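With one protein chain removed, the remaining protein chains of the complex are shown where they sit.
Then we have chain A:
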Amino acid sequence: MSQRSDAPASSPRFGEVVAAGHHVTKVYGEGETAVTALAGVSAQFVSGEFTAIMGPSGSGKSTFMHCLAGLDTPTSGSAWIGDTELGSLDEARLTKLRRERIGFVFQSFNLLPTLTALENITLPCDLAGITPDPAWLQELVSTLGLADRLGHRPDQLSGGQQQRVACARALASRPAIVFADEPTGNLDSRAGAQVLSFLQMSAEILGQTVVMVTHDPVAAAYAGRALFLADGRLVHEMAKPSAAGVLEQMKAFDAGQQAVR
């Protein structure tokens, strides 16, 4: 795939902060039953960067991503997309922001069963009332190998194809940032590798900012940076993570936790 030549004016330059969380705290419930999912996590994500958020289940990694993406609201602290503080937006503006500046890939149930693959890909553009750039769409579709699958409905696609359709959808409107929540969680390793390479390439070659939540060291190895969360806190950061390195790190946390217990 060639370098994007027609980058829109709004698209952030490399190195610019695209999303950030400041002391993000999330507490579920009240009083004695209160559970702290996030205990003040801060992080910045610059444009063109592929970041993996790692951590065992219950570490708060998904909650952190939900707060950053405007799907959930922090109990305290702030989440930013560009220079917009999400807490300052009402429901309608937040919805508008999601559909115009954020792309999503979820673990499962990414696609509407009633729409064809192509319709699913253009869904955010349709919702925003904009026409997707046909050349860009063409490029995405061919890169992801979906050209002959566009008229199919999700139940006629394999799991890997479904996730690739979700990837195409996430990138179709050229969002400022793509959030991927365990995108390979339900896939076999080959299909997972295809999805991960695509995300990696879209960051490195297209300059697309990607934040991926995962608990899989192999998946994290595709990212340019890995953040480690445990018990609702940011405990470590690793540049150019390798699968072995990440695994090592995870084991260290587990051991640490064992020790605490």
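Annotations
Simple rule for what comes next: contacts are C-beta pairs under 8 Å (C-beta built on N, C-alpha and C of every residue); 3 or more make two chains touch, one makes a residue touch a chain; residues count from 1.
FYI, contacts and distances are computed from a predicted model.
For the chain that does not appear here, its UniProt entry gives the protein name "FtsX-like permease family protein", which is one of "Fe-S cluster assembly ATPase SufC", "Anti-sigma factor antagonist", "FtsX-like permease family protein" or "NADH-quinone oxidoreductase subunit H". Checked against the hidden chain, the listed residues A:62, A:161, A:184 or A:202 yield one contact partner: A:62. When you scan A:47, A:110, A:161 or A:194 for touch with the missing chain, the hit is A:110. From the options A:39, A:89 or A:128, the residue with contact to the unseen chain in the full assembly is A:128.
Of the listed residues A:36, A:78, A:186 or A:200, the one in contact with the hidden chain in the full complex is A:186.
Listed here are the chain A residues that touch the chain not shown: 62, 66, 71-72, 91-92, 95-96, 98-100, 104, 106-110, 112-115, 119, 123-124, 126-129, 155, 169, 181-182, 185-186.
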